[in-house]
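Removed: one protein chain of the complex. Kept in place: all other protein chains.
In this document, chain identifiers A and B correspond to the written order of the chains, with residue numbering beginning at 1 in each.
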Amino acid sequence: MITAGIDMGAKTIKVVLLEDGKKIRAKAKELGGTDTKAAGEKAFNAALFQAGLKMAEVSHITSTGAGAAGAPYARDKITEVGADAKGAVFLHPAARTVIDVGAEEGKTLRCDAHGKVIDFAVNEKCAAGAGSFMESMARALEVKLEELGPLALQSSGTIPMNAQCAVFAESEVVTLVHQKHSKMDIAKAVHDAIGDRITSMVRKVGFEPDVVLIGGVSKNPAFVETMRRNLQVDVKVLDDPEFVGALGAAIVAAENAGVK
Amino acid sequence: MKELEVFREWKKNRHEYARDWQKRTGGKVMGYFCTYVPEEILYAAGVLPVRVLGSHEPQNVTEPHIFAMFCPFCRDCLAQGLKGRYKYLDGLMIAQSCLHIRQAYTSWVKHVPVPFSYYLCMPHKVQSKRAYPFLRGELEAFKKAVEKWTGKEISDKALTDAIAVYNENRRLMRELYDLRKAPEPPISGEEAMEITMAQQMTDKKEHNEALRKLLAALPKRKRDRPAGTRLMIIGSEDDDLDFLHMVESLNKEQYPATFVIDEHCTGSRYFWNDVPEDTDKLMAIARRYIERPPCPTKDWEERRRIPHMLKLAKDFGVQGAIVMQQKFCDPHELDTVAIRKELEKKGIKTLFLEFDVTVPIGQFRIRVEAFLETIKQDDLF
Partner (left out) sequence: MADKKGKYPTEPLKCWDKAKKIREDYYRNYAAAHDKGGLRWAGGAWTFDAIPAGLGDDVYPITSEPYGASCAYDKKFSLRCLEATEKAGYARDLCAYMRNYWGSILLNEFAFGGPFPKPDFLWQDHICCSHAKWYQVVSELEHGIPHYSIDVAVGPESEINPNKIDYIVGQMHDGIEFLEKTTGRKYQDNLLIKAVKNTCRATSTWAKVCELNKTVPAPLDEKSMYSLYVLGTIQKSSQAVADFYEELLKEVQDRVARGIAATPNERCRVMSDTQPPWGFLSVFRYLEKFGTVSIGSLYTFGLIGAWEVAPDGQWVHRKTPMETGVSINDRDKALRVLTEWELHKPEWQHFYSPHLKSEMMIRIAKQWKLDGVMLHYNRGCEGLSLGIAENRLALLKAGFPVMVFEGNMGDEREFDMTRTMSRIDSFMETLGMKKEFD
């Protein structure tokens, strides 16, 4: 039986096709743009094409993500927090803490062995954004986004930067640039600041091994390093971390369709 | 100047100082959060009171305990406790003033064990005659608790001696501040803040000795830059030395400026008035704390902070005031509009800046320079 999960994320739409709740048949993604429904349909078709399947062969579709209500084709929804837990435990059965740092929002959750959520927290007002903040910092330092992490890893310095308010932090970076600090050191300071904000949130809910990092920002090696240092545990990064939500939705679709 | 160095060292090495004091004297160290704590009673019991201040480092440990909408200072203070920097404390206490800092105390005593802790109900209505017997009663209870903790009685003589040491400390500080009235003050605002910070963390006898040495040496001292524009700090709790340093080291031809006086809780409010003469020592202490320059939480129904501030501004020849607003500090936000209005009426320009644990020093420099320019322009006409 084929089920599908569609994650209508803030920036990108992700689709995962799952066979018998066990085997991943396809993963596709599209930029959401202004017509997210059309983008969702496009991502769906791309996934079907990848798996060599037709729409009629998909038994149950569940949506998730910020725009879940507007997802095409979906029969029901599951929250992002729920989806993250299911997807993470599928990919890494020992996962008990999942930290999801995306473009606009960061969240953390604790779950049990079945991917059932025990407690969770989402970025509060005073620590808005992680992914998009990284982007604006990369611009301020005139480097490409993917270069920001490796740049930070080259530094061993510590410049204190306001860890709570993204707006304050941005003006601090401007000051640091004018003070002629090296780009590496500033990049590291940016990661330390974001790391502190996310760590604060994680501490609120508490964490238990294995701690797993997902979402777009988890592809940044300096951020992963910062989290390992802050939490003093080995933080696992999953392959294709952006698809965990859609995968979780596909698993829930399978559960709802009676698989397992 | 070596007579100033000692204060800087004390402030920098506050924890080593306290641990060393414990070893030297065998006495107990009490950490405290608010300057309404009646230190004289502790000192009379042979206890060293040390104020808990933050370290201005970003941290990620207080989020589970204090909601982020509360001031950065209270979170910074709690972080010090959670990070184990004050392990040596024998006691921890707070005198009731603002809400935010209370959380540093209540979370600390729950999650970081301290042998002795105390919450003193310092009254808020200091403008009521009823506050006197009330506070005296609370001090009586506090004194008993301290006696139980230390295991020995606090005699009237001990109180008298402690009061004398503290009053001497206040007198010496006022003498020091008087020197800043001069056209060319011999110390900078940054140096004065280091002295007041050290004052809150050391044995007053030792601080007195260092002050005497400093006062003897200061008349010969000449700073290497002109005083320039005479500034005043108005604030909440504030210990932002980096900011003061920045303002006082701007280009000395273009923007010379010196902080000549302050009205904030880590500065003059701490030591401005003495314990008066009274055979009833506890009542004397109560009177001192009731009648001191008020924290905004206790400045109602009348505004008494403002006339006090205006007098300071006049006596010290202040040209501009920088309101150093601790982010989210409600009591000060409630006062700021009225304060700025009254200062501007008296021809004193004001600059409002919001402070967090770390600050955008570059942005602040631009604003301060512009501020100093507008004051200079006014002077030309």
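In this text, a residue touches a chain if its C-beta (ideal position, glycine included) is under 8 Å from a C-beta of that chain, and two chains touch if they have at least 3 such contacts.
Keep in mind that this is a model prediction, so the values were computed, not measured.
Residue B:His65 is the one among B:Arg14, B:Arg51, B:His65 or B:His308 that touches the chain not shown. One of A:Met8, A:Ala39, A:Ala74 or A:Ala121 touches the chain omitted from the figure, and that residue is A:Ala121. When the missing chain is restored to the complex, the residue among B:Lys87, B:Lys110 or B:Lys181 that touches it is B:Lys110.
On the side of chain A, touch with the chain left out of the figure occurs at residues 66, 78-82, 116-122, 124-125, 204. The omitted chain makes contact with chain B at the following residues, 63-67, 69-70, 96, 98-100, 102-103, 106-107, 110, 119, 121, 123-125, 128-131, 133-134, 137-138, 296-297, 299-301, 303, 328, 330-331, 333-338, 340.
We adopt the following convention: only the chains that are shown with their structure count from here on.
Per the touch definition, chain B reaches chain A in the complex via residues 56-64, 68-69, 72, 356-363. Taken in their complex, chain A has these residues touching chain B: 124-127, 160-165, 168, 171-172, 174-175, 178-179, 192-193, 195-197, 199-201, 203-204, 206, 230.
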